[in-house]
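Pasting in a structure now, in structure tokens, and then I'll have a few things to ask.
Of the protein chains in this complex, all but one are displayed in their positions.
Every chain is named by a letter (A and B) in the order it is written, and numbering of its residues begins at 1.
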Amino acid sequence: MSAQTAEEFLTEIQKKAERGELLYIGKELRRLDDLEKVLGSPIYTNDLIPRNTLYARLVLSKYPHAIIKSVSVSKAIGYPGVRYVLTHKDVPGLNESSTIIPDRPLFAFNKVRSTGDIIAAVIAEKPNRAQEAAELVEVEYEQLKPVFDPVEAMKPEAPKVHDDGNIIKHVKVRKGDVEKGFQQADYIIENTFRTQHQDAAPMETETAFAVQRGERILIIGSMQTPHHVQAAVAKVLGWPLDRIEVIQAVTGGAFGPKSDEPPYDVASIAALGAIKTGKPVLMSMTREESMIAHTKRHPAIITHKTGVKADGKLTASKVQIVLDGGAYASLGVLVIVRATFHANGPYEIPNVWNDGYKVYTNNTYTGSFRGFGAPQAIFAAESQMDEIAKKLNMDPLDLRLINMLRPGSKTSTGQLMDESCGLPECLDAVVKASDYRKKKKLYSKQDGKIRRGIGIAMLHHGNALGPEGNDYAYVHLSVEKNGKIHLGTGLTEFGTGAISGLAQIAASALGVPIDYFTIDRPNTLVHHETGPTVASRVTVIGGNAARDAALKLKQKVLPVASKVIGCKVEDVQIVDGYVYCKEKKGKSLSWEELVKEAYEANIELNTLGYYMAPSCKWDEETGLGSPYNQYTFGAAIAEVEVDTETGLYKVLNYYVAFDVGRAINPKSVRGQLYGGTVQGLGYAMMEELVHREGYVVNPNLKDYYIPTSLDIPEQIQTFIIEKQGSMGPFGAKIVAEPPVVLPGPVIRNAIMDAVGKGVNSLPITSEKVYKAIKE
Amino acid sequence: MAQMLVKVNVNGIEREVLVDPDDRLLDVLRDEFGYKSVKEACGTGDCGLCTVLMDGKPVLSCLVPAFQAKNHKVVTLEGLNSDPLMKKIQDQFRAHQAAQCGFCTPAMEIMGWHLLNRKKEPNKQEIKEAISGTLCRCTGYYDIVDAIYDAGRPE
Partner (left out) sequence: MEQPLLNRSVMIVLQPSSLKESLKLLNENPDAEVIANASDLWPRIRNGEVKPKKLLDISGLVNELSYVKKDGNLIKIGALVTVSQLEGESFVNEKRFSAFKDVIAKFGSPQIRNVATVGGNVCAASSSEDFIPVLLAFNAKVRLSSVDGDRYVNLEKFITGKRKINRRPNEILTEISFEDPGEGYISAFEKVGRRNILIINLVNMAVVGKIKDGKIEDVRIAANRIKGKIPERAKNTEDFLKGKTLNDDTVARAKKVLSEEISLTDDFRASANYRKALLLAMLERLLFKLGGEQ
């Protein structure tokens, strides 16, 4: 093997220099945190506990709606191994565990509103003993009339879950004149769609560990937003923020509930337990506790009334969304906002009238979960499109081509789409790859018991927080003497690869290989409050902050380099860890050498990057305006095969294209496309957390089915489209959530193509398909 | 008390431990012996993340009463980390980004290792069947299957 000559090396460096800040962007680099995962190292919260740890188990409400007359823990305390039993009486601060609306206590004290309400927590030497003692906590209830149907709950005569009526939030979109639009229509199509409770089912359940350390309490846990957990525990303990140190441990999956109220519960209980017993306490929900007591995806009842002309042009869309909000509001108050703004699908419709309601019921509570209202809204909107196509006797593809958003179109809220609208490219990619026209023709003439069908679904997804609040992030970089660069942030990793992506962006902006980077665990004592890790915003918002931190770091080292290599500051190049002068005169340095020099010159190599997105402007009353700074677009096509005798079906092929603006790491992007699609297939085909009279019937993975390796299509063909957006680093758009949105409607539409009738509720079980065929 | 003394060989080391009658092998492996790669994610035998090898066969350690582990040989991922085939599998997991949140990774690697020891160059369907009792919520399985597939092929 011939060694590279100095000349060849410099030419290579020159080529790399031409890429500038894009040096590592678009490269399929490995994740920085993968080694400890493949070795099975002790990195999750439950792995880190000392031997003298005590364990907590929950006492949940026996009834969905009741007054608590008394709680007696004396028998439970007397059980062997039990150290303490926490109830509301033990809360020194505020007995509250809520995000936006303060409607939820940590421990129920006067009333229970769902079977997921926590009444007490038993702390014992072994989990089994805590579990057994939990059965000995005695609660006297006076049952109240419950309400489980959110539409019923909206009526004034319905039982009140909370004191002020059951409608938590009402969101509106009012564009144009919808009645006039219906008059202009040649056809009016009305349908109702329903979706179910979905459980996020991360493999690691909600977990927190707490231990007192002098004046402070240290909490380590599985969570999405350590600073919010810190604030929640401070509220419960009545302590100032600086006495509470929260560290996010490596987290085994999240998907939304860990950004909502459940982590506040486990952290507060662990903290209270640690203070009361003087010992470390682990509160790790069992799968059953988690599936009853954590937040779920809202079930929805969505009615569509659409006016369309004979030529396929949509004239008016009236949509009502009712979300079953369960017993408490949680982050669900924001879910209804996204759902209502996206309710009409990715189409240009001149007249729109949307009403979105989140409603209290006595079912277990619902909140944040990947997609955040879009899965429900787009399932209804895209199913409705195929119903409209059927009425017009038109190919669903053609109906979409006529009405879809393109550069120059306006959304339901009147927001103008610019050149970065990649929906046409997404649709084109999947139509071509699936040979849609040919298959559609082929499947239109079938006989026999086995029928195949092909379906389409598309979406637009407003990026990041949008109307939900200030969208900002902070990323720290600090360099050790040996050249290692620490990246620290309050934004969290839980499997997306997004935090490695921040390092990739920082590395690229700085010009130093990613191998120099190491990611520190998010720690509220060390890292600046940075907003929640939600809405898939780590890359788009955090990425800008990471780039800012890297550029600031570069500015600090350039003068040092200039002095050492004898070059003007503006001519110093840092490319792939090689520091040299643009004119190639004088010395050159490695990154490590430059860092040594900086230390010697007493230049501190600590920077804090920051980014805040432009605020969004829209009218609260009419919903009109630009609620999001940019949009991600996606399209999917699926082929199914249905056994018409039994309704059993399988997905043969799945094609999905997403306009992600700029794929920072295409491999990680594909990871989200695969993972989100399969989680969406679960939502579409088999997942249903069944509530009967307020009780969760299947709070376990035996009777709640998530897809196994034998339930996935043979392959999922992915297409990454890049139409750079205005907000994210290098034009990046969000990608982690929306893949979960498309399987519901695309499977539904493919089955409709196969058997001639659509199933309008999720999950689409074989029994529902069978019933649709028979009717 | 009804405690029992159980002798069991774990990762090649002969061990003795006092267990309660309702303890599970999972609890003993994690809490007594410190083998944290073995995970609990469902407690009912439905997720596969507690998989260990018992006398060379993959079993669910949450369903094995601790008192039944006696006189058996148990192997966890910690006991396989220096095995060349396991190293190959782990390298492929990293190359394919097959570990997203990582919680299912130990169980997936054990099932992959067990398959590749019995079958030369398995195809993707065989791999999917081998991991069919092991749940992943993050990856959608494709990258895991590809990683095991490539690990099964000559360099």
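One rule holds for everything that comes next: a residue touches a chain if its C-beta (ideal position, glycine included) is under 8 Å from a C-beta of that chain, and two chains touch if they have at least 3 such contacts.
Just so it is clear, the structure is predicted and the values come from calculations on it, not from any experiment.
Q: Tell me which residue among A:79, A:347 or A:578 touches the hidden chain in the full complex.
A: In the complete complex, the chain left out is touched by residue A:79.
Q: Please identify which residue in A:28, A:135 or A:583 touches the non-displayed chain.
A: A:135
Q: Give the residue, chosen from B:20, B:91 or B:150, that touches the chain omitted from the document.
A: Candidates B:20, B:91 or B:150; residue touching the omitted chain: B:20.
Q: In the complete complex, which positions of chain B touch the hidden chain?
A: Counting over the whole complex, chain B touches the hidden chain at residues 1-2, 4, 20-22, 24, 43-46, 48, 51, 54, 57-60, 63-65, 67-68, 70-71, 111, 129-130, 132-134.
Q: Which positions on chain A touch the chain that was left off?
A: 74-76, 78-80, 128-129, 132-133, 135-136, 645-648, 685-686, 690, 692, 697-698, 702-703, 705, 707-708, 710-711, 765-767, 770-771
Quick note on the criterion: only the chains that are shown with their structure count from here on.
Q: Distance between chain A and chain B based on Cα centroids, please, to the nearest Å.
A: 29
Q: Enumerate the contact residues on chain B facing chain A in the complex.
A: So the residues of chain B in touch with chain A come to 20, 22-23, 30-31, 34, 36-37, 39-47, 49, 76-78, 81, 90, 93-95, 97, 99-106, 109, 127-129, 131-145.
Q: Applying the document's contact rule, which stretches of chain A touch chain B when the two form their complex?
A: 30-31, 33-44, 46-47, 51, 126, 128, 201-205, 250-255, 286-288, 494-497, 667-668, 671, 674-679, 700-702, 706-710, 712, 715-716
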